[in-house]
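Sharing a structure below in structure tokens format, with a few things to ask.
Missing here is one protein chain; the remaining ones are kept as they sit in the complex.
Chain nomenclature is as follows: A and B, assigned in order of appearance, with residue numbering initiated at 1 for each chain independently.
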Amino acid sequence: MKKKCLSLLLVGAMVLSLFAACGKKETPAAETTTDEETETETTEESTPAEATGVIGKAVSIASADPVSLTPLRATGNGKDVLNSIYEYLIDKDGFGGEAYGVIAKEWHWDGDDFIVEIYDYVHDQAGNHITADDVVFSYVTPQELGYANNKLYTYCSGVEALDEYTVVFHFLPERTDYFNGWLDMMTAQGIFSQAAWEASTDEMAQHPVGTGRYTCTEFVDGAYCVLQRYDDYWQTDETKIGRQYQANVDQITLKFITDPQQIVNALKTGEIDYNYAIAKEALPEFEASPDWSVAQCYDYKLFCAMPNCLEGLPFNDINLRAAFFYALNVDDIIAALGGEDFAKKVYTYGVSQAQSYNPAVETEDNYYTKTDLDLAKEYLEKSNYNGETIKIWYETGSYKEQLEAVALIAGVAFESLGIKYEILTKDSDIDSIWKQTNSDWDLVFFNMGGNGHVLDYTRGIFDTLEKEGCAGNENDPKLDELFQSTYCESGKSQENVDTFLQYITDQYYIYGLFQRITYDVYLADMISDTSVKTFRNWIIPGSFEYLR
Amino acid sequence: MKEKKHNHKKHNHENHIHEEQIQVRKKSMTMITLKRLSESKTAMIGLGIIILIFLVSLIGPFFCKYGVNEMIMADRCLPPSAKHWFGTDTYGRDIFVRLLYGGRYSLILGISGSLFGLAIGVVLGLINGYIGGAFDNIFMRILDIWSAIPGTLLAVLISTVLGPGFFNTMVALSIGSVPLIIRLLRGRILSVGHEEFLEAATTINASPFRIMFKHMLPNVISPVIVNTTMSVGGVILEAAALSYIGLGIQPPNPEWGAMLSDAKNYATYYPWMLLFPGCAIALVVLCINLLGDGLRDAIDPKLKK
Partner (left out) sequence: MKAGTNRMGKYILNRLLWMIFVLVGTAIVIFTIMYFIPKDIAKVLLGSSATQAELASLRERLGLNDPYIVQLLRYLKNVFTKFDLGKSYIYNVPVMQELLSRIPRTFFIGCSVILFDSLLGIPLGLMAGLNQNKWQDALCMVLALIFVSVPNFWLALQLVDIFAVKLHWLPAFGIGGIKYYIMPVFAAFVSGVATNARQMRSSLLDVTRADYITSARAKGVSERNVVLKHMLPNALIPVVTGLGVGLGKSIAGSVIIETVFTIPGVGMYLLTGINNADYPVVQGSIIILSFFSALVMLLLDIVYAQVDPRIKAQYSGRMHGVTK
């Protein structure tokens, strides 16, 4: 009895000590967790009433965890946070939009040099004046530290300041004509000042200092992040501020919630006011309720299937590829994902919102517009398939549901053709399967992102400048030739784009399947419908129109 | 000692008879155990249900109206009805037939995972018990390291190295249970006392293997058998955890744990997708527990009195 008490006491003591430690550990990080009890309430802290006169507006959004707020890592989760804090030299007006200068006043080409002149009144959130040296510093520092995010030396041989407000990028000869090469370079790096960088002790991971409209006042890693509007923003000329850089709300609280059901709960309990990509089962509830508005959004990510055309593999044979493409029933995939309200079929390797999309592809007579099992069987006969097992891969990441649907329906297609197959999954997309030129895979399903133009989707697959080679490039010189002549600034005419896409369609190199349709849910009386529906693809909460 | 040796040399054939008697005694001990087990009603019910589930999972799918992977898009996400007894899943597949078919994977995975761990644990534990001394000391330290890594995490690590697939998953799931088995064996060997085995060794002059497997094993096996039986349910649940992460059994195979993980996001809207695999696992766990309890009662040597 005594010993039992002793043991329980010991366990209890452990628990209490850890609780005490728990409490202690939270408080020293003073900036982050001063009063955690009230963290969930979006307190209407009034900022000093400034010109815009919008006092006390705050919004809470569920978001992905950026983990670190350093400007040196421009990819991955948390783009919405980073884009609110840091700015680029030049940015695009949304998906497929025109380029316009943010920090850059004007720019022009001079041979292989790209010259940018910046405004002379830019300053960051700590008050440091931004000069051309800071721009150079922003681009060069990540490279020196070993980060690979801004690809400076992939495109350029170097960057330097010509005078106090002029920067020159020395592009490599093969990149001067590269499709959107200059724009990629301009949107690759958020600008920050050398002074602020050197003052920071943790590479600005927890306390970022950018030039943007919002500063991060609180950041609890893994839990939430609070952005406060920075009222001393450097650009005082309203006409020059792009749509995505509006700051119509004083405070944005981003809460990192991982479970989709919990996001629904958070909306219902009032812990968040806005969410993008709500779980489709929860949708009817929100659509029916008058308190909530729902906005439909066509996700620009394209889901596709790509066979491995390496020599010696089954899909090297064009007839087998044709057989599979004609047998695969994309309508079934869309039905499995919830129907036409949740997935939109595509008719070429590219989405319809992108620039240079040619609607004529929707009326073609090919595997995009029809599923023909008999035709598929004809092709199968013609091919030299002799019983190999096809290895199908997909990655179980955030798109597991969609990719699994594709894999299963593809399995049905193979079965109806009498082809043996095996489904394999991989749990990460760092070393993506579709990037590998080996014989470990025969067919891979993945999703590809784009940046506003139909050609963006082709880069990762067909561009031999970027990688060793893709499945089709290995033994098709015409493909490479067509690609290189199209994927450049001088060659990106509608005609060339059409020819190239038609070619890859005819050769069955890659099959664009569908894009997701997602739904944003937000409080009806807080955010106006039109502002959400007109401008999309990543959250720009500052730019919405707030009704209260 | 000298006297014993002397006796040993003289009474060779007596020892032979002695050994045979031990053999006979051991055989009847197994028979006694089995007989006692059969007397326990609950254990028999448990065993019966498991065998029934197994048979149904083998034969059942042939008699079902729908194929295991047959997708009927028009019938997605239907609740249980006369047409689909357990409803359909998000691909329009009948859950009832998938549940039956999945029984094969889950039961075989659970049983073989436990048995595999048992085999490794028994062999290592007996060797350790036989050699003892400094070897035992070092071995227990290694075991401490082994058991410091939580079982499921170890399964995840090993799964990541070995890759997916049935055999690899089985190995990954079984490795975590080995330290406990060895500890149980060791505890028993200690409490029974090594003198008995020492005596057996010297009087019979049997080979190490014989001593380990014919003499040590029956006396120390009882807690291990019970533990292994109980762990079958745990293995099935761990397989579910692996499926959640993307390791383990690959789609479209309808393993119960995978079905459970897939249903996670739909739990509030289509509860039947979660309910039936969950109940199936619960039923198997219950029956195994009943069986294990009965075994424990049957094996207990104290009851022989």
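Here, contacts are C-beta pairs under 8 Å (C-beta built on N, C-alpha and C of every residue); 3 or more make two chains touch, one makes a residue touch a chain.
All values derive from a computational prediction rather than experimental measurement.
Chemist: Among B:48, B:79 or B:150, exactly one should touch the missing chain; which is it?
Modeler: B:150
Chemist: For the chain not shown, which residue from A:147, A:298 or A:546 touches it across the whole complex?
Modeler: A:147
Chemist: Which of these, A:226, A:257, A:424 or A:527, touches the one chain of the complex that we don't see?
Modeler: A:257
Chemist: For chain B, which residues reach the chain that was dropped from this view?
Modeler: Given the touch definition above, chain B has residues 129-133, 135-137, 140-142, 144-153, 156-158, 160-161, 176, 180, 183, 186-187, 189-191, 194, 197-198, 201, 208, 211, 226, 230, 233-234, 238, 240-241, 244-245, 260, 264, 267-268, 274, 278-279, 281-282, 285-286, 289, 293, 296-297, 300, 302-303 touching the missing chain.
Chemist: If the hidden chain were put back, which residues of chain A would touch it?
Modeler: 1, 3-4, 6-8, 10-12, 14-15, 18-19, 21-22, 25, 29, 36-37, 39-40, 67-68, 70, 72-73, 76, 146-148, 151, 154, 203, 205, 220-224, 255-259, 261-262, 265-266, 268-269, 271, 397, 427-428, 430-432, 435, 466-467
Here, only the chains that are shown with their structure count from here on.
Chemist: For chain A versus chain B, what separation do you get between their C-alpha means, in angstrom?
Modeler: 46
Chemist: Could you pull out which chain B residues touch chain A in their complex?
Modeler: 69, 71, 73, 76, 90-92, 160, 164, 245-247, 250-252, 265-270
Chemist: What does chain A use to touch chain B in their complex?
Modeler: 260-261, 279, 281-282, 332, 335-336, 396, 400-401, 404-405, 407-409, 411-412, 423-427
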